[in-house]
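Each chain you see keeps its place in the complex, though not every chain is here.
A and B label the chains in the order they appear, each numbered from 1.
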Amino acid sequence: MTTHELHPRPEQLVYSFGGHEPALTVAPGDVVRLSTEDCFGGAVRSVDDLPSVVCEFPFLNPVTGPIAVEGAEPGDLLAVHFAEIRPARDWAISSTFPHFGALTTTHTTPMLHEALEERVWVYDVDVEAGTCTFRARTGDFEAVLPLDPFHGTVGVAPAADERLMSITPAAHGGNLDTPEMRAGVTLYLPVNVPGAMLAVGDGHCRQGEGEVCGTAVEAAMETTIVVDVVKGAAPAWPRLESDGFVMSTGSVKPLEDAFRISQHDLVGWTADLTGLDTLDALQLVSQAGLAPTGNVVDTNYTMVAKLAKSVLGNAVAYDGVHERLKAVARSVVGG
Amino acid sequence: MTTHELHPRPEQLVYSFGGHEPALTVAPGDVVRLSTEDCFGGAVRSVDDLPSVVCEFPFLNPVTGPIAVEGAEPGDLLAVHFAEIRPARDWAISSTFPHFGALTTTHTTPMLHEALEERVWVYDVDVEAGTCTFRARTGDFEAVLPLDPFHGTVGVAPAADERLMSITPAAHGGNLDTPEMRAGVTLYLPVNVPGAMLAVGDGHCRQGEGEVCGTAVEAAMETTIVVDVVKGAAPAWPRLESDGFVMSTGSVKPLEDAFRISQHDLVGWTADLTGLDTLDALQLVSQAGLAPTGNVVDTNYTMVAKLAKSVLGNAVAYDGVHERLKAVARSVVGG
């Protein structure tokens, strides 16, 4: 097991999945310590830095990578375990953005209204205390919120030789924007091209489910991952595993279809893990499953279907890769 | 404070919201102990009782009531606190149903496929142990699941003199099918007609979010509620309050519009509770809110937007009605 470092300079960041030369090549089982910039490319630093002024489309939501994983071939599963996700600065940014968000006219749900006000919030981040602090822009209301860092954007090169903006969540992963992607979790992605071409970005100090206003508490991150490959086990859509749960995702519009994809996948996975037939698996998921929202603002919407491993008997996914990677993670970051 | 009993005979059950004479009239602050039948009208008692054979449309999903609340006038808010929701039998039922559910051709998402197999599951219910037990129909897989009883259907007479099937969730409440409607929670409904005309039914021993297969662990219930009226405070859509959270709901299709309604309402409620302006409230909800799915199978889909009261400062909703009703509840059911 080797530990790699990947700390790109600004001009080395990329803005899409697919079509890039690898920034790093690693072996299955290796550890990568990497840095990610925030979704604004670090250009928003005060409430006066309006994103629509200081950022330039399509140079939004940079990702670090891609990382080629040796031996990963189309049809394989890439496992990405998040050992640690640590905010790199003592501040973070959120904002509205013209024509973006769940409760505003957008380019894909266009109304005849003018755009909402563009407003920036700067959060204080205290990693040791585990908090980030919201301060209202009008009045003196404050709320100290728990840090719950995760990566909004993690994905591989898409199938069919596509090249997709980093802001799109889909079958290759990408901008899923689900708070479930936190440290301690293993993400399972399909491999579509040799080497998989993993990239990571869009760190969030925390985010409500749905990412209603369009952005989370956006932050640069120092992150440690462990990667592995399971031959021939490519899932159709990204899956996650934590110590307590298995999770399927779906990213498409409308939101009920994202829900359907995630639940359909979880029913199939449950059947695979338990030997239940499809309808029995459907029944178990129907009564024991959770369905938290990922995002309802990106180019596709994301839903998560989540089932406690405790109801799955002694089932173990992918031959225990989650536990194996967790052990590696412990060896490098403690915990 | 008076305690009423409401235990309808089968022929006294009703199947819609609106247009019924009251089965009981109570005063604000009163307690009602009531019985509800399951969504099958109790007709499904074994795996051989196929719902499509033993039930007859539209006599599905019976509700108990309506209960007229004295002094409730259009524009008022009806508060319904669930003091206790207790399964009435030691078994409960779930099933698939032809052309119903999130992962099957339905009458409103029609495909050219034949209906899925209709299958019934009988759960063992142990109220003292707090469990209900799933048994697969094929093979010997079992899972002991925690009891988490709630009512899928709670509502009042709709606005505009409408009369809606009890299986429809909408602005009047109805078949919201969210597990958040458990004991200890206060539901806030708009009053549309004099007396509000509250009805309750569709008890669930537990349910996964989304109610994917179309039914929960369906059970008759013995339930105790406390009702109250807040003058002139009608919410646009049903809201809930627990000890830890305020929650807004939206029920419509597509699912992203149900999400939008619930989040839009929660943003407005947050602004009201804190004095934040709209965009600051949006920001707080965006970073601190939860968005669990209610149902994705009924005539409207339901989403819940949920915010911890801890991030709202010392805000108190509706002049503390939740705490007041909780105190009454404690006096009658303990806890």
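The criterion applied here is as follows: a residue touches a chain if its C-beta (ideal position, glycine included) is under 8 Å from a C-beta of that chain, and two chains touch if they have at least 3 such contacts.
Just so it is clear, the model here is predicted, and its values are computed rather than measured.
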item: Number of identical chains in the entire complex, 2 depicted; value: 4
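FYI, only the chains that are shown with their structure count from here on.
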item: Superposition rotation for chain A onto chain B, Cα-based, multiple of 5°; value: 180
item: Between chain A and chain B, centroid-to-centroid distance (C-alpha), Å; value: 33
item: Complex contact set, residues of chain A against chain B; value: 94, 96, 102-103, 116-117, 119, 121, 134, 136-139, 141, 143, 145, 206-217, 253-256, 259-260, 263-264, 267, 274-277, 279-280, 282-293, 296, 301, 303, 305, 311-313
